[in-house]
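A single protein chain has been omitted; all remaining protein chains appear in their positions.
Read from first to last, the chains carry the letters A, B and C; within each, the first residue is number 1.
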Amino acid sequence: VTQALHDVLWQDEEIARLFSGEAEIAAMLGYEAALAKAQAQSGLISTEAASVIETLCAGFAPDRTKLLAGIRRDGMAVPELVRQLREALPEAHRDALHLRSTSQDVIDTALTLRLKPVFALYKTRLERVIAAIDRLEGQYGALIQMGRTRMQRALPIRVSDRLSTWRAPLRRHLARFAQLAPQVLVIQTGGPVGIDRGPWIEALARELGLDVAPEGWQTQRDNLAELASWLSLVSGTLGKIGQDAALMAQNEIGEVTLEGAGTSSAMHHKQNPVRAELLVAMARFNATQLSGLHQALIHEQERSGAAWALEWMILPPMIETTAAALAMAAELLAQLRFRAVGK
Amino acid sequence: VTQALHDVLWQDEEIARLFSGEAEIAAMLGYEAALAKAQAQSGLISTEAASVIETLCAGFAPDRTKLLAGIRRDGMAVPELVRQLREALPEAHRDALHLRSTSQDVIDTALTLRLKPVFALYKTRLERVIAAIDRLEGQYGALIQMGRTRMQRALPIRVSDRLSTWRAPLRRHLARFAQLAPQVLVIQTGGPVGIDRGPWIEALARELGLDVAPEGWQTQRDNLAELASWLSLVSGTLGKIGQDAALMAQNEIGEVTLEGAGTSSAMHHKQNPVRAELLVAMARFNATQLSGLHQALIHEQERSGAAWALEWMILPPMIETTAAALAMAAELLAQLRFRAVGK
Amino acid sequence: VTQALHDVLWQDEEIARLFSGEAEIAAMLGYEAALAKAQAQSGLISTEAASVIETLCAGFAPDRTKLLAGIRRDGMAVPELVRQLREALPEAHRDALHLRSTSQDVIDTALTLRLKPVFALYKTRLERVIAAIDRLEGQYGALIQMGRTRMQRALPIRVSDRLSTWRAPLRRHLARFAQLAPQVLVIQTGGPVGIDRGPWIEALARELGLDVAPEGWQTQRDNLAELASWLSLVSGTLGKIGQDAALMAQNEIGEVTLEGAGTSSAMHHKQNPVRAELLVAMARFNATQLSGLHQALIHEQERSGAAWALEWMILPPMIETTAAALAMAAELLAQLRFRAVGK
Partner (left out) sequence: VTQALHDVLWQDEEIARLFSGEAEIAAMLGYEAALAKAQAQSGLISTEAASVIETLCAGFAPDRTKLLAGIRRDGMAVPELVRQLREALPEAHRDALHLRSTSQDVIDTALTLRLKPVFALYKTRLERVIAAIDRLEGQYGALIQMGRTRMQRALPIRVSDRLSTWRAPLRRHLARFAQLAPQVLVIQTGGPVGIDRGPWIEALARELGLDVAPEGWQTQRDNLAELASWLSLVSGTLGKIGQDAALMAQNEIGEVTLEGAGTSSAMHHKQNPVRAELLVAMARFNATQLSGLHQALIHEQERSGAAWALEWMILPPMIETTAAALAMAAELLAQLRFRAVGK
């Protein structure tokens, strides 16, 4: 994917780090190490093999050129990564690596492993946005402004009324974690055709700090589709805040001013509501993407290379955009100064 | 909306009835009657006024030509419907009608009122589809077929393994009602700018058999967006079943045959997996629509005529398609005969 | 598809008539009659058979119950319709009907047959919208208003400047017919697997007033996907006009007023920019649908029941919405009164 100049606007450094190639490889290596450890506990492989594998994975730096060639050939990184790891192992322990596992176990679990800190980040940022709204309510809540319906003046409301409509869905999004987390923060296991549930899976999950799913979910992607819906709900709520802010900041309306708004290359008097507009753009972006992730629910047979790749194309940008939108919403809210007008 | 020849394929009579103009008017009249009754209990209007309003609403047949003209003029039915009702009331009681209410209270509540039987219908049909899978498991579960990944033969699985991947997400969709219902099956109240929460709302909700939302949700549409996501999750799961069935029914694969499959106008030997294909089409349809409903989350200020109308355009077809897909899935499952092939 | 109360807002009577079940059957019968006539000219069937078939088709009323049952069984109307027609023919001529043809030839051609008057309707309405803009320019073009970028006052412009940005894309959409029409207004022929191009196809096309496509397009749907893009371009341009009008009509801005705007059930002072909002909703609707029609480009092998059905679900509503948006844009433009404000 290209790294264009303006991408900085919807970029998020923490997410970028978690979804970098390096982080994915680290997560994959973490999976292989944890698998060996768990399988040793179940007596499937020797503790010596597990120990050698763990040590190898802890410090392994794959040959990057070969890895990229492997991705291009196999459509995914795991076959080549496992090949390199095997080569680096003493012959006696080679079979103990990646045992009764398959590429999808590795890749899906490497995803959920990284979704765990992502969820923590979302929680923190949602709370920060809510706190920013609380602050605005403390400062401006009692002010009277004009309620507007269908873009026409309707009846007066308090600023706290509008702020409440911004905040309530955000609180619900926080509450939705209770549904989402147990569906998403789980290991994927099942081996080649998804049915191998060995006795080591509890230990594997514990080792990785994830839960065990009631069954392999390699073709059951409702967890990821629901996550995507949640992402779009969050950015949609923030987009509504952005849209409201941009409308309130119109010169003739003037219900808010924006401290430190964007400047123009040609008109020095302008105060562009840049963050407000970007929240709208990011909301529309995620709403667009959501469709693609739901198309990927049609995951044929025991593994669909096409549907799975579509997830890879769509989910990470949605995750990053949501994180960026949360950060940007906090910035926008910090810029807002409500004014008593519009009686 | 046009009624094309092939629309019968994704039509559902029960849903069509619930979302007909007649049913919507009945729901709106039910709202006005219940509102009057509840407001009388709170002492806001006289019990006599309430009783007159209830009687009127129970048997009211609006002037349809004027109503359609009103919709075209006002962009919605309520102003004209209320006008006609007022005209039919004795002058003394006219002000008691639609009191401290607004069009959106009526329209949104008339939606959730009808979503209640829709939810019941979905529950019944989901259970029916699950039962059909259970039956197939009883008949064919122990058969061995070829597990296929990336459209290539992988390793043998039992038919029960594949059936399990069809059924598990359906069970989760049932469980998701516990999250959805309290968000969606609620009244909408708030009056012109959404902030009027009179003492009558508990009684109104009770009267209508709905719950009270913690606050008005006229610009907070995460409940409907989440409902839409659920609809697309359901049809997506069924689409995966359809895709699998169509692939298994290929002549050279022959893992299933279809009793009573579709015929061709030109080739009499063909057994077209019509229901399987339609499940795929309906899944892709809903995945497409979902994007539009999430675009409608950007609901500006205290009411967006544009975002709200977009919901009206998109949600009913999604609701009907999901119902039709559930019925069609049950039909498809009843057609399936698994065969032991593929060693 | 349900016929909900508010559907009248994006309905179009002329399109509804063209896409009714009756119109589709008539088009299908027209195809069979024209096919027989053309094949008789090529000597493939006797002129007597052709004449009998033409007479039958001219007045044929299918058994509707059986036809619907046939659609449900076969996933399309043609097999049952042909069966009924055959039954009504003298035995000697039965084989002459639907000869070397397939369901898709009938259904696709019955679509393009009806797209021809649709194109004419679009052309007329586009010209009407352009004329309405011309009129506004004549009345108000020299007025000075405030140009606004990023929702902030920028520099003064003339009303004619803004009108010009509304009109220019509409003119280009008209010009795009030159590309679209020869791709779309063509017959579909090819028989069961799409390769039968008999010597009668020129005559068939001439008979139907359509062109011959350079080859069968039963799995090559770029023509329909491009048509869908065009529809969304048109509604998108009109949505921009609607969005501008709603913004200009805000009370504090007041750059336009709307004659005969929508009324409110609760606030009698309001003038809701209903048509402006609906244009935005219809634009977002079509933009949403477009994605689904492009998903249908993945039309596997020699005919995809799934991709084809997805077209049936998505294209007619797009066609009708576009027609309704053109009519509504003309109405909105007739309502607009520009005012000199905003210095």
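The rule we apply is simple: contacts are C-beta pairs under 8 Å (C-beta built on N, C-alpha and C of every residue); 3 or more make two chains touch, one makes a residue touch a chain.
Given the structure is predicted, the values throughout are model-derived calculations rather than measurements.
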{"item": "Contacting the left-out chain in the complete assembly, out of C:6, C:148 or C:270", "value": "C:148"}
{"item": "Which of C:120, C:142, C:298 or C:340 contacts the chain that the document leaves out", "value": "C:298"}
{"item": "Full-complex contact with the absent chain, from B:94, B:150, B:206 or B:339", "value": "B:150"}
{"item": "Interface with the undisplayed chain - residues on chain A", "value": "1-11, 15-16, 19-21, 24-25, 68, 71-79, 82, 98, 101-103, 106, 191-192, 242, 246, 260, 262-267, 272-275, 277-278, 280-282, 284-285, 287-289, 291-292, 295-296, 304-307, 309-310, 312-314, 316-317, 320-321"}
{"item": "Missing-chain contacts mapped onto chain B", "value": "149-155, 246-247, 249-253, 262, 264, 267, 270-274, 277, 288, 291, 295, 342"}
{"item": "Absent-chain interface as seen on chain C, which is shown", "value": "147-151, 154-155, 157, 161-162, 164-165, 168-169, 172-173, 176, 179, 183, 192-195, 214-215, 219-220, 222, 225-226, 229, 232-233, 236-237, 239-240, 243-244, 247, 280, 283-284, 286-288, 290-292, 294-295, 297-305"}
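Everything below uses one rule, namely that only the chains that are shown with their structure count from here on.
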{"item": "For chain A paired with chain C, centre-to-centre distance based on mean C-alpha positions, whole Å", "value": "39"}
{"item": "Touching two or more other chains - residue numbers and ranges from chain C", "value": "246, 262, 264, 267, 272-274, 277, 288, 291, 295"}
